[in-house]
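Apart from one protein chain that is not included, each protein chain of the complex appears where it belongs.
So, chain A:
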Amino acid sequence: MANLNIRNKQDRTYQAIVVGSGASGGWAAKEFGDLGVKTLLLERGRNVEHIKDYPTTNMLPYEFKHRGKLPQKVLDENPIVAKCYAFGEDSEHFFAKDAEQPYIQEKPFDWIRGYQVGGKSLLWARQVQRWSDYDFEGPARDGFAVDWPIRYKDIAPWYSHVEKFAGVSGNRDGIDTLPDGEFLPAYDLNIVEKHFAEKLKETYGGDRHMISSRCAHIHEPRPEFAAQGRASCQNRNLCQRGCPFGGYFSSNSSTIPWALKSGNVTLRPDSVVHSVIYDDEKGKATGVRVIDAHTKEVEEFYADVIFINAAAVNSNAILMNSTSARFPNGLGNDSGVLGKYFAFHNYRAGVSAAYDGFTEYTTSGGRPTSGYIPRFRNVKKQETDFLRGYAGGFSAYRGGGYVADARVGMDLKNSMLNKMPPDGPWRVGSHMMGETIPKESNYIALDKDKLDPYGLPTLQFNVEYDDNDEKMIIDYQEQISEMFSKAGFTDISVRDDHRVPGLDIHEMGGVRMGKDPKTSMLNGNHQLHAVPNVYVTDGASMTSTSTQNPTLTYMAFAARAAHHAVNESKKG
């Protein structure tokens, strides 16, 4: 690797460097831009400019050569990413292909990556539920991982801060496990979903709920969205293509253009971060080494503050690869916990059923969200023989359509052209989002003998389910079945698809927060205990996983940490 530091060091010096332009990195860059901090925003993938680089966004179904289906060759070459529900003919260009960065599965793990400006914020499911103190106090109460160094009150104002800018739709449901936020009008539940919500209230005395899931979609025009160039969500449900309206929150539609407009932020795509530079004499990090994705040349950039937001796995990898005399085992890794206590969400189980009521109704139009069952298990006290609990997705829908088994010829043609009114019952379904317990034995590591196409050490995954997860699956199936039954649903069936960890795309931990530098990597401000000018505010920083979709929390963490870094620098 040629080292071409030919440009003046001053030209490569900023006040802050943010590594990664996904949901959390985009927020760090936006806050720095607003606060007047000269910032370099690094992204390993190519640039994706809002609208301009969404090649499929306005394509009609017949314009896709394979009508949405991916060629067998693509599937054969990408056995991992092909398992992701959002990977299709209209979106494959926003996913990293398997060959781009091979990794070692000591235990099976499906690692889904989005390597471009905006990262996976272009592809996410946009569900944004707040955490509560039942989540932040979980490890301390139930005796696992370490105590979170923060509580809900520390993060609540930052949830509000990001919700107001990103745009979040939802009802103020008044549920203590799922605090209310700064909501735009919620999307409607349908008639059967409302029926289910009411039955739960009746049956469980206010302990179990089903609500309209809060989602990062603009459901009401407001000046703060217009100022970002974003309009209301049009219910297209084509989000994975990139939204030309900016109807849902992505770094591309929101934080990055905003940050660039400030004049303080420089975006540098195609920049694979090799490591953080640690200066033994100064006793702090001074910059990052970057590999140009195309030329493979190495260049260094310098700053007073470094934010690592490379997504959970790669943030771990960068720290592990940042070795120095002071930190031979990875930057800030005095505790030896770097890469360990890695966890995820358990999405294995589901329950489906039928409902015979409301046969005269169906749904029409589109909506970008569905129903959500907040965690009800082991909330106030321990009730079961497993720790923690699960949330559930929920939706009801009415089938209908043409009769595919009509006799070939004019019968078949007419049955296709005249969609039959629904004649079967409503169908309902739920999927599980289970909290997993971070453990030392679930870890990721680097194999420094095997190098990837960029010459970087190959990642190794040792992550698996445990007995707690297995028990939780059974309880989820039993409890949801019971709830379905009490709501009058019939034909109830449960499933466990035995997927391996990873497809939840909620990988977390490895650089966990904690109060004690001996057992954690980051303090309550997201600074490395041992290198306070390095912050990690993405999924890597998570001490525990809760049940809620985690991205909103990373966004709030990043905004909070950016303000902390600026306040620290003012103190001098």
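Here is the rule we use: a residue touches a chain if its C-beta (ideal position, glycine included) is under 8 Å from a C-beta of that chain, and two chains touch if they have at least 3 such contacts; residues count from 1.
One rule holds for everything that comes next: contacts and distances are computed from a predicted model.
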From "Phosphate-selective porin O and P", "Pyroglutamyl-peptidase I", "3-oxoacyl-[acyl-carrier-protein] reductase" or "Gluconate 2-dehydrogenase subunit 3 family protein", the UniProt protein name for the chain not displayed is "Gluconate 2-dehydrogenase subunit 3 family protein"
Pick from A:Arg67, A:Lys381 or A:His498: which residue touches the chain that isn't shown?
-> A:Arg67
Touching the absent chain when the full complex is considered, from A:Ile191, A:Leu260, A:Ala354 or A:Val500 = A:Ile191
Candidates A:Gln382, A:Asn414, A:Ser441 or A:Ser493 - the one touching the absent chain | A:Asn414
Contacts of chain A with the absent chain, listed as residue ranges | 58, 60-62, 65-67, 69-73, 187-191, 193-194, 234-238, 358, 360-367, 404, 407-410, 412-414, 416-419, 421-422
